[in-house]
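Every protein chain but one is kept in place in this view of the complex.
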Amino acid sequence: MKDERATLIMFSGDLDKAMAAFTIANGAAGQGLEVYIYFTFWGLSLLRKETGDGELFLEKMFKRMMPVGPEQAGLSQMNFVGAGSMLLKTLMDQKNSATLPDLMKMAREREIQFIACQASMDILGIKREELIDYQHLRVACVKTYLEVANGARINLFI
Amino acid sequence: MKDERATLIMFSGDLDKAMAAFTIANGAAGQGLEVYIYFTFWGLSLLRKETGDGELFLEKMFKRMMPVGPEQAGLSQMNFVGAGSMLLKTLMDQKNSATLPDLMKMAREREIQFIACQASMDILGIKREELIDYQHLRVACVKTYLEVANGARINLFI
Partner (left out) sequence: MKDERATLIMFSGDLDKAMAAFTIANGAAGQGLEVYIYFTFWGLSLLRKETGDGELFLEKMFKRMMPVGPEQAGLSQMNFVGAGSMLLKTLMDQKNSATLPDLMKMAREREIQFIACQASMDILGIKREELIDYQHLRVACVKTYLEVANGARINLFI
């Protein structure tokens, strides 16, 4: 483990917050820090690759309400049932800004470490195979996050 | 004061965010860190034990809208006037996950330090006697938080 580390807790699955998180993460990796992102709760939706079939009815209901992947993420504010989110994407498109999927791709190229929160996955009924395939993604618990965060230069909860 | 400390600012009173906060806090205490939680604004609702009788009409109105205690906390997203929150609780119940009251009890057993923000209590008209009884709960201002956070290993705003 490098001496200089940054960790982000990706609690929110919102488009705007996720964009902020990955911009910070990519920037930190670009400056030579070892970066870890701990995906928990709504943040896990960013790692989902398809709707899995939960075994329990309530799980299915909850999971059906959660976005699947970065393309479906909404805004934390002024979302207006998706209109705000579409508007923002259109604005970014007009200016050739990096989209959330672009930023996530860059994060993987920079080998940012992804940790998916085991406890949240259990509660929400999300299985490992429903998450994206990525060499540096592991499923672990808060203990792992804390070991990494303790001694990191920058720790943020987003 | 121990050398290794973690601090959390519990700004949100949302069920999901509070669960994340107490899971991190309990984990950090379990790893031997001295943990402080600074409850401010909506986060104060987690410490309320009953509806107090504010003296001003507006205070009463505001306080009546704020949840009382962890059982009444809603979700930060997909709350649907409490339905999302009930659904999540049912899912956790089916899996025997620790509930928010469980996590808060554990925090007290681990002697996590609770600080209730004086300024927020003044604005919202919440009095000391309306907060839970807990030996390690004190009412203080942001100065106290900053003294603790300055030099801590992990500082998060939740």
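Letters A and B mark the chains in the order given here, with residues in each chain numbered from 1 onward.
Just so we're on the same page, a contact is a pair of C-beta atoms (placed from the backbone, for glycine too) under 8 Å apart; a residue touches a chain by one contact, two chains touch by 3 or more.
Being a predicted model, the structure only gives us computed values, none of them experimental.
From the options A:88, A:104 or A:123, the residue with contact to the chain not on display is A:88.
Listed by residue number, the positions of subunit A touching the unshown chain are 4, 6, 16-17, 20, 23-24, 27-28, 30-31, 33, 76-78, 84, 87-88, 90-92, 94-95, 97, 153-158.
Listed for subunit B, the residues touching the missing chain in the whole complex are 9, 11-14, 40-42, 56, 58-59, 61-62, 65-66, 119, 122-125, 141-143, 145-147, 149-152, 155-157.
Convention: only the chains that are shown with their structure count from here on.
Subunit A and subunit B have Cα centroids lying 25 Å from one another.
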